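First comes the structure, then the notes that go with it.
Every protein chain of the complex appears in place save one, which is left out.
Residue numbering begins at 1 within each chain, and the chains themselves are lettered A, B and C in the order written.
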Amino acid sequence: MSDIKKVVLAYSGGLDTSVILKWLQDAYQCEVVTFTADIGQGEELEPARAKALQLGIKPENIFIDDLREEFVRDFVFPMFRANTIYEGEYLLGTSIARPLIAKRQIEIANQVGADAVSHGATGKGNDQVRFELGYYALKPGVKVIAPWREWDLLSREKLLTYAEQAGIPIEMKHKQGGAPYSMDANLLHISFEGRHLEDPKAEAEESMWRWTVSPEAAPDSPEYIDIEFEQGDPVALNGVRLKPHEMLAKLNELGGKHGIGRLDLVENRYVGMKSRGCYETPGGTILLKAHRGIESITLDREVGHLKDDLMARYASLIYNGYWWSPERKALQVLIDHTQQHVNGWVRIKLYKGGVSVVSRDSKDTLFDQTIATFDDDGGAYNQADAGGFIKLNALRMRIAARKRS
Amino acid sequence: MSDIKKVVLAYSGGLDTSVILKWLQDAYQCEVVTFTADIGQGEELEPARAKALQLGIKPENIFIDDLREEFVRDFVFPMFRANTIYEGEYLLGTSIARPLIAKRQIEIANQVGADAVSHGATGKGNDQVRFELGYYALKPGVKVIAPWREWDLLSREKLLTYAEQAGIPIEMKHKQGGAPYSMDANLLHISFEGRHLEDPKAEAEESMWRWTVSPEAAPDSPEYIDIEFEQGDPVALNGVRLKPHEMLAKLNELGGKHGIGRLDLVENRYVGMKSRGCYETPGGTILLKAHRGIESITLDREVGHLKDDLMARYASLIYNGYWWSPERKALQVLIDHTQQHVNGWVRIKLYKGGVSVVSRDSKDTLFDQTIATFDDDGGAYNQADAGGFIKLNALRMRIAARKRS
Amino acid sequence: MSDIKKVVLAYSGGLDTSVILKWLQDAYQCEVVTFTADIGQGEELEPARAKALQLGIKPENIFIDDLREEFVRDFVFPMFRANTIYEGEYLLGTSIARPLIAKRQIEIANQVGADAVSHGATGKGNDQVRFELGYYALKPGVKVIAPWREWDLLSREKLLTYAEQAGIPIEMKHKQGGAPYSMDANLLHISFEGRHLEDPKAEAEESMWRWTVSPEAAPDSPEYIDIEFEQGDPVALNGVRLKPHEMLAKLNELGGKHGIGRLDLVENRYVGMKSRGCYETPGGTILLKAHRGIESITLDREVGHLKDDLMARYASLIYNGYWWSPERKALQVLIDHTQQHVNGWVRIKLYKGGVSVVSRDSKDTLFDQTIATFDDDGGAYNQADAGGFIKLNALRMRIAARKRS
Partner (left out) sequence: MSDIKKVVLAYSGGLDTSVILKWLQDAYQCEVVTFTADIGQGEELEPARAKALQLGIKPENIFIDDLREEFVRDFVFPMFRANTIYEGEYLLGTSIARPLIAKRQIEIANQVGADAVSHGATGKGNDQVRFELGYYALKPGVKVIAPWREWDLLSREKLLTYAEQAGIPIEMKHKQGGAPYSMDANLLHISFEGRHLEDPKAEAEESMWRWTVSPEAAPDSPEYIDIEFEQGDPVALNGVRLKPHEMLAKLNELGGKHGIGRLDLVENRYVGMKSRGCYETPGGTILLKAHRGIESITLDREVGHLKDDLMARYASLIYNGYWWSPERKALQVLIDHTQQHVNGWVRIKLYKGGVSVVSRDSKDTLFDQTIATFDDDGGAYNQADAGGFIKLNALRMRIAARKRS
């Protein structure tokens, strides 16, 4: 074990990170600082404080922060400006939370003079990469402790035994075999993976889903909502201005009620294997659709296509943990620049799992009824122009056909 | 008017192309050959023959072809291998039909020795481009007559007057102001645009939709279907092998029944303006989801990402009418190559407008449960490898942070 | 002819634009305003004023501007930040000058209350597109008069006859059959196309080249120069700070002396045909190499690759005339953002047509000798990390090979 003096641990208060807390003390003989963030996972944070105290952490070494607004404003919304989807399906709910946690953890490390940071992500997943790329980018000399890659507590039994010996309180569910899935939640989504889901053939059980009712159980009548955008971000819902995290919370509530945003997919992890994941992203699913809707009338065609061409790359960067990389920032500068006229509102219909745009308008609209109409346009558009347009676009193909046939 | 001897007209039998038929005879004093194709638009074709005869076309100059199988096999399915979507939403139902019509029209022109072709698309839309780029690519010296860009029948009244004078039978609906939308259908979709839809703020009327029930009117119980794929194409439904056009017809029926595949959007036309379109693509919506599902377990990650990075470009090529271009063909060669292992089946849930993948399997799966599991994997994956993986991926950011802070 | 009151003509003072000047007066019966710019083409501008006066233009309608600094600062240098090359070869010397002329022409039109603009580019080339896309983007309602697409003076004889009748002085060279090439020059390059060059088999004659000596005639000893960059732009040469246009002029002088920057190629025009062009870009050729050199030590790898992936698209936008488009601007924002640390100097060797970087350094260098060395690095880099890095990068291929063999 290398020589560590003080380590900042991303601490949830749950069994795993409590074991890590003790193991860090044991294995590294170092001072442990805990950091617990509210990013909308929907859990009380004070129990984490109590547990940390109980495990011997000094009060001044316990950091608990409400990061919900920052999370949505500086991470979720910027990502949605790009209509970001990974591999055609996944809205990146987990991926987008990690960079913020890494950033805050490093801030705390700088503040308390810690030389190391630690997290509870396993050596098989993406989260370790996302945390650690963040750590290294923001504090290049920091030491990173990833217990799951170091210790020998690789089975459930060993972990429980260690916990027991360390005096860590163990909830009944853990003794009974543990959760059937690994879950992770924040304001954007809740995810499920592992165990019962490890067979891509097996349908997910209805009881697994937490944030959304099933479409079958959703109301029998549709609900219409109006979302207003400014520079690509949603700012008002049904006429009421909301802060970013309030907006997303409200959209989650609406989406959840109408059975919106469930996903069951097999994705490609950055570390090289395929993995099955289930996700509930009720608010995000609505937001993506609405943002596409407002862009459809306010964004120039070629700018939109440029964004579409870059989107998958941008999504991979976030999925793979490169939020703090210079290439993600360069893309963000482009994306943000394109949003200056993305203003206006979209009317959305929510019904039994479905989200559809039914209406949209903007003072910055590029839709020009005079030009678009198939009726008489009074000369706004000269149809004869299309002849030359087509002929020159066809020219290279005509020359080739003539020369080579 | 240039000197045309014989022209092949893409003839639907409807009012507009009947007027064009007469106008071609009048204006160009040339022999007219009509070509009517069944691409699944759901209309009888024999009335078109009768009408052509009635308008003076010689029997040997009337061509009526059932192109449904070719359409789905050689155009729709190849396009779906790429998970093609234009501007994040549109499944390209109209775009993909035009190249086939152009190709067949040129074949007929070559067969009958025609020197010109003609179509009924307006000078404002994309279809003129799609037709004509096809014509020029396949027969570079052909003359193209686009009546809407040439004549002066630009108002509805003038058109009706001309029809009346030419002895073209006019259905009642045309006299009563015409359809509230311009519609176009084939096996992949039915589209609506123009007139009542020209205000993006106005919600589409429920009565507009033809192929799908509303989600509200769909069955209250979900239906599960199994789709089997071979090399990226669907080949069997619930265990029954189907020809391409049978497959798509069956999926349309299922999708229509469950209210699946309605779209209301504003798109960017190639000729430069924004346009509002509504689409019903019931079978295609299911197919896209299913194809993504089977690819998720059979396609290599980087191959999938390469496809995703190229998809928007490929979609634009089809949307803009470049099916017969060398660049579309080059992309197709790549896309087809990637599908050799895209075999297996996907279980899909259909419910009130929603399509979800609940299960998937393949003898060619790349999902490796031993590697993926969070439980003990018996050494199949060495978690310590991730440490080096992350450190080298972070190296450039660490150097930059160290050098520049 | 539509109703034009006042037109601003891009006027060189040469025969063609003088004929256009008269033709505009004749055909449109409108007031003509001439605009002549110095963008470094190396010609006196006062003769253009004299000729305009002689052709009846009012003094207040003659605009002559020295745009050299603006040209290099706001057009050439931004383009070089992207290492822009069209089709692997062409440095876009003509393309980059047109947007500035269009912009200034529109400014003048607004100032003098003109309703139209006109230029002397033919209907076959790229320049008409570059001019007119600029006009329309900056003043959407402007009327554009492109005489070459309108008039019937399509042969040299007709043009000369018209000129004679209009009292336009004709230089001897025009009477003797005209130049063997069409030439165009600005501070970035001089181009040759047409006539003698229209056979891609025929080698260009040595006598054609103007700005560069042949490599054979260049000095027998190499010359070394140091170029200093700030934020991606060259700011000093051999320690002497220079303004943008001074820098480019000086590099042209050096490059010309050493036979640098000749190009003979066949390019693809936007209007659809292939065209043979010869170019001399002495300073630009040096600058491109030097910029790559300074980026090589100051730019992050992935940012550099992102730029490289976007470069060809950016080049096409400029070549095709989309400088004033929102998509070019969006890309520029990204490109400019990446240049903030592109500071430092590069030593360049010039010798008989060759440009090579022999040395480079920067206070912002990302080159880390401690890490890079193959000698003992004192633990800066842990070679064992590479094992994990490779294993995880190989994982998907190993799984595929195992599953499918």
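One rule holds in what follows: a contact is a pair of C-beta atoms (placed from the backbone, for glycine too) under 8 Å apart; a residue touches a chain by one contact, two chains touch by 3 or more.
The model shown is predicted, which means the values in this text are computed figures rather than measured ones.
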{"item": "Shown chains that the omitted chain touches within the full complex", "value": "A, B, C"}
{"item": "Candidates B:306, B:358 or B:401 - the one touching the absent chain", "value": "B:306"}
{"item": "Touch residues of chain B, complete complex, unshown partner", "value": "268, 271-273, 300, 302-303, 305-306, 322, 325-327, 329-331, 333-334, 337-338, 392-396, 399"}
{"item": "Positions on chain A contacted by the hidden chain, ascending", "value": "300-302, 341, 364-366, 368, 371, 381-382, 384-389, 391-393, 395-397, 399-400, 403-404"}
{"item": "Missing-chain contacts mapped onto chain C", "value": "83, 87-89, 122-125, 128-129, 132-133, 136-141, 146, 148-149, 154-156, 182, 193-195, 198-204, 215-216, 220-222, 262-268, 271-276, 292-293, 296-297, 301, 304-305, 308-309, 311-313, 316, 324-326, 347, 351-354, 356-361, 365-369, 371-376, 381, 383-387, 389-391, 393-394, 397-402, 405"}
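Just so it is clear, only the chains that are shown with their structure count from here on.
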{"item": "Rounded Å distance between chain B and chain C, as computed from the means of their C-alpha atoms", "value": "40"}
{"item": "In chain B, residues with contacts to at least two other chains", "value": "301, 365-366, 368, 371, 381, 384-387, 389, 391, 393, 397, 399-400"}
